[in-house]
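Below: one structure in structure tokens.
The complex is shown incomplete by one protein chain, all other protein chains being positioned as in the whole.
Letters are used for the chains, namely A, B and C, taken in the order the chains are written, and counting of residues starts over at 1 for each.
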Amino acid sequence: MEPVRFLGLSPLSWVVAIPALTTLGILFTPSAAKNAVRRIALAGMTLTFGIAIWILVQAAGDVGLDASARVLPRLAQKVEWVRELGISWNVGADGMGAAMVFLTSIVIFAGVLVSWSVEDRTKEFYLSLIALVTGVFGVFVSRDLFWFYFSYELAVIPMYLLIGIWGSTNKEYASMKLTLYLTTGAVCALVGLLMVYFRAWAFLKTPYPSFDLDYILMARDAGAFDATWRGMDFQVFAFPFLLFGFGAIAPMWPLHTWSPMGHAAAPSAASMLHAGVLMKLGSFAILRIAVPALPEGAVWWMPVVAVLCMFNILYGGLVAIAQKDMKFIVGYSSSSHMGYVLLGIASMTSLGINGAIFLMFAHGVMTALAFALIGFFYDQTHVRTIPDLGGMSHQIPFIGTAFVFMSMASAGVPGFANFASEVMVMFGAWQGGLKWQAVVAVLGIVPTGVYLLRAVKGAFFGPRNPRWDGLRDAVTPFQRLPFLFLISVLLLFGFWPRLLTDVIGESADELAGLLARAGGG
Amino acid sequence: MDIAGPFAPVLLETLSACGAGAVLLVDLFTPEARKSRVGAASLAVTAILFLAAWFGMEAGGETATLFGGSLVLDGMAVFLKRTFATAGLLAVLAAIRYEDRLPRGRGEFHFLLLSALTGMFLVSSVGDLMSMFVSLELVTLSFFILAAFRRERPESVEAGLKLLVLGSLAAAFVLFGTAFLYGATGDLTFAGLRDHLASLRGAPPSRDLLLGLLFVLLGLGFKIGMVPMQVWVPDVYQGAPAPVTAFLAVGSKAAGFALVLRLVTTVAGPGTKDSLQLLFTALAFATLFYGNLAAIPQTNVKRLLGYSSIGHCGYLLMGLAALGPASYYDESAAASGAAAILFYLLAYALTTFGAFLVVILFSAATGSDEMDDYAGLSRRSPLLAASLTVALLSLAGVPPLAGFFGKFMLMRSVALTGPAGFGLLVAGAVNVVIGLYYYLCLVKRMYVHPPKDASPLPVTGPTAALLYALTAALLILGIFPGAFVTLASDAARAAFGVGG
Amino acid sequence: MTPLLAALPPVTVQHYLLLSGLLFAVGLVGVLFRRNIIIVLMCLELMLSAANLAFVAFSRVHGNLQGQVMVFFSIAVAAAEAAVALSIIIALYRARGGVDVEDAAEMKG
Partner (left out) sequence: MEGLGFYGFGALTLLGALLMVTSRNPLHGVLWLVVSFLGLSGLFGGLGAHFLAAIQILVYAGAILVLFLFVIMLLNLRPDDVERMPTFSLRGGVGGFLVGVVGFCAVVGSVVMGTGAFAKPVAGLPPLEAGAADVAIPLFSTALLPFEVVSLLLLAAIVGSVALTKRRLP
């Protein structure tokens, strides 16, 4: 099996290396050259986007092929990094990873475009933004626990600066709260990761320990995690560290309170990345690390997740109805939608997990669109609360139309990717025996419709408001590009979900099979 | 490359002692108007020491001894000497930026910096308790004077006095403990101590030996800022001249840990491991929480860094708590803890100087160390704000910076002890969050708050280059730590006698 | 006098060590509880001397001179420390401009 390399690095390594190099490039650009900074960022992210599409195409082409004929395994790359500690630069992708890399590249591409208007400390802004996305890509491709954690933490801190400096609405409090919540989650997960790492080594007794995920999985198969830890089943004891640690960013109720506040305070591009990608790190990490390493722990704890996710769905949805600030509405709605993702995972069925990953993708694109749109008019109005807005579609019809599209996607109207994925989650939950939750999930659509219609009506429809006569619509193709791009992605995968579900399907099957074996045995 | 042959163990010490004398002579023969030559001479000496330490000594060579075993050059000593040489170079670079606030006595100031450095070099490779005591006193005594050096400022003199009283108290503890170690073994060398313990064949050592060990460790606890011997740290950090504070933060801590490591590698064995592990776990707990919690309400940057340095001592103690008890690969866990300490000290040296350099430059321009005066620094000087932010984030342990990797290594080595280290692992994790909070409070002031006084703070070319170099070093150590980890691990494994 | 001494147990090394511990404790308590800086410094000297006594006693037990050499160094270090301490005190008096000083330290927290 010939590895695929480009200049010595696998395309998966390039997905991390290009943003890292872009960060360096921006670092050495003078602060005054704002346009140069923007162009470097755009060039880097376009390139990354191209690679992400290529990876996704390869993943789609792999579906149904034998292991020997596949391209994706040939992208894996492992370079020893710190031998004594068992750290290696180890990247690899399956369908799930490919989908998430694709999502990230879409969101950051659109994010770079919508941030074109940032004038205050532009260099620092793009520096933080691209550093953040480097971490996100790192999480999605990494197959080494160290680099996984490294990237995960790396993605958290730039968010503090992005919100703290360029944010709005209570930004100091929101940014600090967000950072502390996410760091607490991260270190909690680190404790879990280190416990798993130690157990694997103590069991396999190799000369050096290893953070390699495959090493951990090998230890799992050998039975390293079946022993007891201080009188408790190790898996049951260690799993919550990973579950709640990663769950803080997912954001799992009741650890979600940082999230709407952070969304509201962040600047557009940061909100987009935050809601579109950062929140997915949690669910992704649970699926990538926690469930495969500790499947029996997962089976033990998933009923708890199944209960918590109902709070996510209902609480998020109902609170969103009561909100006036547009960003808070979308923020709470994200929390509600993430409940569906968690429900899909908790169902422990292939269909549910597939739907959860697909929903992560769909919601990421949709919510990025939402924050881009809100950011677009907020930059001009400096007002986001519904009673103050109204009738804006007279002045900014393009943004208004796009917002309607976004709302339809979010409310789960057929034809958008969100519909397909939410249906999969609901059926998956029913199939997995979570019948009550499935019913709640269906009912959860109702508040979604209510708050989205209120938002659309309150902000864009109604009589013409002369206060907004000065608003400029997105008229040039360059301004419209990010919005059209995101809407077309939503529609593409809405009408043709198999493009993605087939790719994700194999990862989902594998996880569901693992959980079924763990539950049965 | 080994440029000193059989005299390698004493190369750096000789060079820096001679350099210190040379600086005094330069000062003597330099007219008042050209006193900047003194700093240049001192810089030349430390630059030579830096090069000699990093490129003139063999890291993986055989253990060499001189003076009948009084001076031992092993891997651990080489690693520590490199850390000290780096810290010394940075201290002189920082001191040169501070010099215009030293009205007189530049020659003496640099002489004392170099004599403290000489003491640190000695401390890293002493082979007996006599040399240990006098070398440690050479470091401490130089710092008494340096801390009090701005004698026109009462805070500075007061800092020197506080350091002196508690430093001498520590010396008395070390001396009393040494007496009991001597009483128990009849010998004052580390080798004698090791032989004595080996002759016990795993039985717990006599109580007088344990008492002596406890006293020496308590005395060394003063130097590293360990709870409950941390009382001097905040006052001295705040009152001493900033370059001295930075050098003290790094030098005193590293010198203390050099000796603690030397002692622990000597005495750690089947009979002592459990009690040592219990002791260090308790101390690490107390030190971590005290330092980090007490840092939260601080309003003075130097004081904040003082409390945070207590917290960092707590992290370093985690590495010692990885001593055992017996679990699979316990010797490796102990060695990995020692390796983590060595790496962390190097990272801490670079990070601390990165932070203090900005503090020095800022207070030179504004005359203030108050956190509130840092408001809006990112608009007044993006470079200073960015450098300080990177240094603070490295102290907090955020990737991709050196401090992150150091903390990661320490937590990993604690995790290797299995269930015994679990509580400490969680405590370390909690303290990462607490630390991040108060560091971010300062970052917030620099980036989020509007400046009170919007005048820009220019940074000259060489200073900017130094700040860039330090930031780059933090990034390199954080992303490509492999080579340094190998050095530290080999040294630690050799010191603990672990093969492979 | 002589019968009284004869009634006491013979002087052992333990006696010297206990005396040394007692002196160390007296010095330590003085450092912690006295506010007079000169007295504090003298207490520190006392603590070092207490350790010296232990060294000499142990030297007698083991019959080698290492302990006594250590005491020689300890006295040298104590002398250096005393010199520096006293010069810092002089500097402090000058910095404060005489003896009209505030009771509390300048730094708090």
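Just so it is clear, contacts are C-beta pairs under 8 Å (C-beta built on N, C-alpha and C of every residue); 3 or more make two chains touch, one makes a residue touch a chain.
Everything numeric here is computed off the predicted structure, so don't read it as measured data.
Asker: In the complete complex, the chain left out here touches which of the visible ones?
Answerer: Across all of the complex, the chain we cannot see touches B, C.
Asker: Thinking of the whole complex, not just what is shown, which of B:F50, B:F79, B:Y98 or B:F149 touches the missing chain?
Answerer: B:F149
Asker: Could you please point out the subunit C residues that touch the chain left off the display?
Answerer: Residues touching the hidden chain, for subunit C, are 1, 5-6, 8, 10-19, 21-30, 32-43, 45-46, 49, 52-53, 56-57, 59-61, 63, 65-66, 68-69, 71-73, 75-84, 86-93, 99, 101-105.
Asker: Using the touch rule from the top, list residues of subunit B that touch the missing partner.
Answerer: Per the touch rule, subunit B residues meeting the hidden chain are 17, 24, 66-68, 70-71, 103-105, 108-109, 111-112, 115, 118-119, 122, 128, 130-131, 133-135, 137-138, 141-142, 144-145, 148-149, 151, 158, 161-162, 165-166, 180, 183-184, 206-208, 211, 231-232.
Throughout what follows, only the chains that are shown with their structure count from here on.
Asker: Using mean CA coordinates as chain centres, what's the gap between subunit A and subunit B in Å?
Answerer: Their C-alpha centroids are separated by 41 Å.
Asker: How many angstrom lie between the centres of subunit B and subunit C, each centre taken as the mean Cα position?
Answerer: One centre to the other, that is 28 Å.
Asker: Quick one: report the Å distance separating subunit A from subunit C, using the average Cα coordinate of each chain.
Answerer: Taking the average C-alpha coordinate of subunit A and of subunit C, the gap between them is 65 Å.
Asker: What are the residue numbers in subunit A that touch two or more other chains?
Answerer: none
Asker: Help me check something: in the complex, which residues belonging to subunit C touch subunit B?
Answerer: 17, 20, 24, 27-28, 31, 37, 40-41, 44, 47-48, 50-52, 54-55, 57-59, 61-62, 64, 66-67, 69-70, 73-74, 77, 80-81, 84-85, 88-89, 91-92, 94-96, 105-107, 109
Asker: Show me the residue ranges of subunit B that touch subunit C in the complex, using the header's touch definition.
Answerer: Within the complex, subunit B touches subunit C at residues 129-130, 133-134, 137, 141, 144-145, 148, 151-158, 160-161, 164-165, 168-169, 171-172, 175-176, 178-180, 182-183, 186-188, 234-235, 238-239, 297-298, 300, 303.
Asker: Inside the complex, what are the residues of subunit A that reach subunit B?
Answerer: That would be residues 31, 81-85, 121, 124, 135, 146, 149-151, 153-154, 157, 160-161, 164-165, 171-172, 175-176, 179-180, 183-184, 187-188, 190-191, 194-195, 197-198, 201-202, 205, 207, 209, 229-230 of subunit A.
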